[in-house]
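Take this structure, written in structure tokens, and hold onto it; I'll ask about it next.
Only a part of the assembly is drawn; its chains keep their places, and the rest are absent.
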Amino acid sequence: MTDLSPIADQLTAQAIELPSWAFGNSGTRFKVYGTPGTPRDPFEKIADAAQVHRFTALAPTVALHIPWDKVEDYTVLRRHAEDHGVALGTVNSNTFQDDDYKFGALTHEDAAVRRKAIDHHLECIDIMHATGSRDLKIWLAEGSNYPGQADLRGRQDRLHESLSEIYARLGDEQRLVLEYKFFEPAFYHTDVPDWGTSYAQVSALGDQAMVCLDTGHHAPGTNIEFIVMQLLRLGKLGSFDFNSRFYADDDLIVGAADPFQLFRILFEVVRGGGLNNPDVAFMLDQCHNVEEKIPGQIRSVLNVQEMTARALLVDREALSAAQQSGDVLGAHAIFNDAFYTDVRPALADWRESRGLPRDPFAAYAASGYQQRIAEERIGGTQAGWGA
Amino acid sequence: MTDLSPIADQLTAQAIELPSWAFGNSGTRFKVYGTPGTPRDPFEKIADAAQVHRFTALAPTVALHIPWDKVEDYTVLRRHAEDHGVALGTVNSNTFQDDDYKFGALTHEDAAVRRKAIDHHLECIDIMHATGSRDLKIWLAEGSNYPGQADLRGRQDRLHESLSEIYARLGDEQRLVLEYKFFEPAFYHTDVPDWGTSYAQVSALGDQAMVCLDTGHHAPGTNIEFIVMQLLRLGKLGSFDFNSRFYADDDLIVGAADPFQLFRILFEVVRGGGLNNPDVAFMLDQCHNVEEKIPGQIRSVLNVQEMTARALLVDREALSAAQQSGDVLGAHAIFNDAFYTDVRPALADWRESRGLPRDPFAAYAASGYQQRIAEERIGGTQAGWGA
């Protein structure tokens, strides 16, 4: 049995934010499948998210998406969350579902559209004050589909201007995190396609602006852990959006497609001082198109936890010695020894010792929660990712 | 001015089938933008498609998608098309939008679901008899999202069984064309992901089964013209779905992303005897998410025509001599000389000589059609791609 005691404090401190939209229906451009019990409003989403925390103690906060999670009174929502044992987290803006934004939002040629998009972000900041959220996360769906359609440079300059105005509104304890994405929904150019662009833009804003790294938003073959290392080194890694992919931005369960990559990423997080560091938020951003949603989120946070444990188990002293002596196979073996260690039994013990179920899936299934929501949540419109 | 007279017969013979769904709204999983004048039923789609043919003489047939284009009486639809100067073409089946198909259709573990999916195809064949269509095109959205989720082998075997039953129902003059697609909507495995799989499956059926090559359905870096060459050589290239892409299956206007690739593809078509060969159907399969739809289709058929003209202009005798002598730069130059030739003025003349407008875009704009449909098509539900 693996001895987790040297890393127990770090495991206990770990917190992964859940996205409210993971509990709604999601799909592809071809079809979105619905499921019984899908939440119909932000309150039900938070209730579902709280189940993940209840069985894992890993997910104490829930990220909101505005306007999907708009409510009359955020104090009520905040209290609702607290009543369920969780807190409200990052606020995500949305400038990709209004007809005005067909050709851009913060980058639009038309100042009136930019004004509207900026105002939306200012509203988000107001909401953050009500919810007690620290981070405003901005993902830009903006770009173009055809060469010549857009003025790449003008858009980049306007992006800077728009972000500057939003940044100026942040409270002292608040942050702006700017996500980048290789492509989609735009198919020729995207206004923030890579970490370099996000880094250049946030660096021009100031210390409260950081980069958000979504693990699914890179070109094929990209060494993501290298980027993690670099952003930590530059002091600009603000948050992770965890998920996994085989092809494009598949938004699969984190660690499902390439567990070894997740291990390498988490090793660089540990190496660079990013673990349980308040500057580096861990979040999920993924969909459950065909699998059950609450168990899907449980699977996700456990995947992150298990891989974090493995990353913490790397014998870094021995690794460093092997690296310094040019022992390629030796260093690789020390690194992989941690990856191939089966930490699951020890983590079950660790859960048990904290009053948590050894098997969170079985415990969730036995709880009857799924049946209850399937029965109770009849009528109304099921919430959807992307809607 | 380029002399097109040696290739005029081939230009005149060229026909490119339009997809009815290109005239409906389309988009991404994030958002579908609507436009004024979007058709609300198959009749309006065909009327729009006929405009493309009217101004280019390149698009005499329209492909249908069942059930999107279901009507009470296909004889009426057929006559409607003829009244507009076009004919009905390929029938496309759809097994990806019914809840039963969440985990597969022709490959499903459950025989009842397979039965339903097979029956849908038999119905499509019935419709083909009514519409006078020759080709049944099958694109399978089937696959899985997570390793272990599905039994890859069992699905492949069941696919063969299902296709066999459909194939057996074909009339003597009918064909089954099987499309392949690298990924999406499934993100881990797709049941017909590559030309090799489609080729193996259709070869097991018989001479009336062929491969459909969609130019957007390949892995990054794939040499598509090589596949065109190979399928023509093997006698199994049944049809093209033309479009273009920068990243995934972007479904952009054919030739918009990499015109040189389109040139190379059309050169192999010419080289392999696939041009104006009834065995090799030319079709578009693309979306117009942000651009106007009818002009978008006009742009597309002109792109195919212009690149076909360039491919026909390659001095194949000189090319062959250069190839045989190992003259790398000489052969490349002869090949590229055709690509860099500006055929547009000569094609405008050619159009004029046939009573067509020199500038189809200007003619379409001047026709007032767009304004008319925007005014007339009020109310009802706009047709959508993927809906």
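Letters A and B mark the chains as written, and numbering starts fresh at 1 in each.
Methods note: contacts are C-beta pairs under 8 Å (C-beta built on N, C-alpha and C of every residue); 3 or more make two chains touch, one makes a residue touch a chain.
These numbers come from a predicted model, not from an experiment.
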Subunit count for the whole complex, all chains sharing one sequence, 2 displayed: 4
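The rule we apply is simple: only the chains that are shown with their structure count from here on.
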Subunit B residues within the subunit A interface of the complex: 26-31, 33-34, 96-97, 99, 102-103, 141, 144-147, 149, 182-185, 187-188, 220, 245-248, 250, 252-253, 256-257, 289-291, 386
